[in-house]
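A protein chain is absent from this complex, but the other protein chains hold their places.
The block that comes next holds chain A.
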């Protein structure tokens, strides 16, 4: 087990004093070299063995412990001249501005001091906390002349990142770090409080370094490459630079070298110490490795996505997790996840042995680690953890007693968390029940794809196994898939039917869909509802013909009454409602599907579907899950009997239709030419607020858009419900009519940034056209359809438009990812309190009522607080009965 060397009780932040640094140091480092020619660490060098061990087998010369046990020990460097600590430069500036250059006191008179000190004593509220008071006091002092000694007014100028000047009149004097340190030393301790320094742990002069700590070698281990060449850590490289310059500076000072040379070296030392702390300080050229790579120094180790915080503290690698490819399984419940058996035998749950499960646990232990469901470890009552092997399994089972903890393998019914990145909303992690299965992929019900945004083109997902009873029950109660059918974002189902489930429902329930008793019995058997939802006796009469509607209603709650327009609704001028002659108005009364066809409008995921949400909201999540599980199985069973396919002939249009389309496009082309002629002849009338060119462009665009729509309209007349592609589009299963008309009739205008294509070559879009040609064909109008195929120029135009789409999505995802991060950081600890107000973790009120209306979207009706139509409908239904 890992030994805890020290238990952290509290943390106090302060500045290290030179004495502190020397006290914690085991060695003054004076040599810039690391290893000698034999590869042995040089004494008093940066790799001195007293600084810790990084080679297995060696012992630490300070504490005598082995590699891994010795935490490493700090050394130090005595700087020949002090340097400013970049991280403190700004604070130094603020202090210098507000204290007197001669007496070191804060430039406030006695009465002002008293006011601020009084405020500090009673500083509690957010609007006037210590920081704000200190800032006010210092700002005020900075504007004053010293009231204590009347020293003349000289202003301090700060040049980023670490240079200070003093200015008076026309004169200007550079302050060296020595000058700065002297001034800070002069500040009396009584002033510390008012300049925001905690006198218990810090002194302002410590912000100017005279001694530099050298981190232990365990912090900057060297690595040996395959060629047995040692490669040093970036921090070591930087420390080498510092020691070298420090040494040269000291030698020059001792030899009495000219001031100029000393100052140059001093500046160089300041540079190296600065980049050692932070190699991305603005205004300082970053230090580079010999290869030209920018060195990663202390600040770079901590910040950013790959830094200590985001990659080791906010997020880390965890045990009891698994990751593999996902694949679909329509026969498992939406609540379940298929887990490969080899994953299941690796993941374990600790389970305490009680009088009630002793026998069961014995049986599991007897299975050993290699037979599922087995156990991998037991923890005995004396706290000893024992591995179970095939040899010891029977002995361990014998020994098993109440109080033992068995680390049993994952088995059917266990609750696990399932996740797919990017985890953009809370539905990206949901709780599933395990179903152990053969093969190597996680299996997922297709209805749960939308919230995870998963498909099966190689997507991988993560699985986490909660280890305590509380965690498991919490996950099972609030994170279960069935509890998340209704989205907390818009109050509509995010889990529901998609693709074939939608077109299949249409094929099953449309007018004229009839099935023999035998077929129906088979379908119900396959969807596991035979004898639960419908008894076998319903199929006694073998010659009875079932309609699809009869089949569908079997799965509905017996007292459900609801009416809605189906997705295929033709949106007639005057809706006939229940008498719709196209069977597009769904009437469900007391669990009977009397009229209408079931399609996307009933149970499609991520749409304001009208049936699924009623079941979930009215009958609960269990009923919702049951409905989805059974309806999807029933539909695939039916669709396999009916058949659904699509092909190029789905967009075939008879000759006469093609002629009409050609005519429309021809006319449009002529109209465009007329417009161009008018423009050239100066007869075109300018639209208000537009240039003549814009007017022309807009007219042409409008003309061509109208032509495409008309051509599409003609095509649509021939695209009837006999074609399966049309079924998919109209029911909301996949695609839309625009896609189909682009396949059948005409693609239309290609655009980049909302304009017709015109750039690429001088005054033309492609070299195939004359310069300045404004005709439809030369500016990216594609009159071919996908079915016909595109001409070479059209093909280029098409790819130009397509490229913009790709770039847009790439840019959008990057930008929205960054925004998401900022939002999460800003909102992560907001919480709805018992009084329904929203507050942050310092109890600041953000909203007085959640969302300013107190509505929980997942209990709402499509985002509205109440669904008036539904309430009226239910009330009327009650009245009638």
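Going forward, contacts are C-beta pairs under 8 Å (C-beta built on N, C-alpha and C of every residue); 3 or more make two chains touch, one makes a residue touch a chain; residues count from 1.
Here is the rule we use: contacts and distances are computed from a predicted model.
Per its UniProt entry, the chain excluded from the display bears the name "DNA-directed RNA polymerase subunit Rpo5", taken from "OB-fold domain-containing protein", "Aspartyl/glutamyl-tRNA(Asn/Gln) amidotransferase subunit C", "DNA-directed RNA polymerase subunit Rpo5" or "ABC transporter ATP-binding protein". The chain that is not drawn here is touched, among residues A:33, A:102 or A:136, by A:136.
Of the listed residues A:90, A:308 or A:706, the one in contact with the hidden chain in the full complex is A:90. When the missing chain is restored to the complex, the residue among A:622, A:763 or A:849 that touches it is A:849.
In the complete assembly, the contact with the undisplayed chain comes from A:814, out of A:814, A:827 or A:871. The omitted chain makes contact with chain A at the following residues, 90, 125-128, 132, 135-136, 303-305, 814-815, 817-818, 821, 835, 837, 839, 842-849, 852-855, 863-865.
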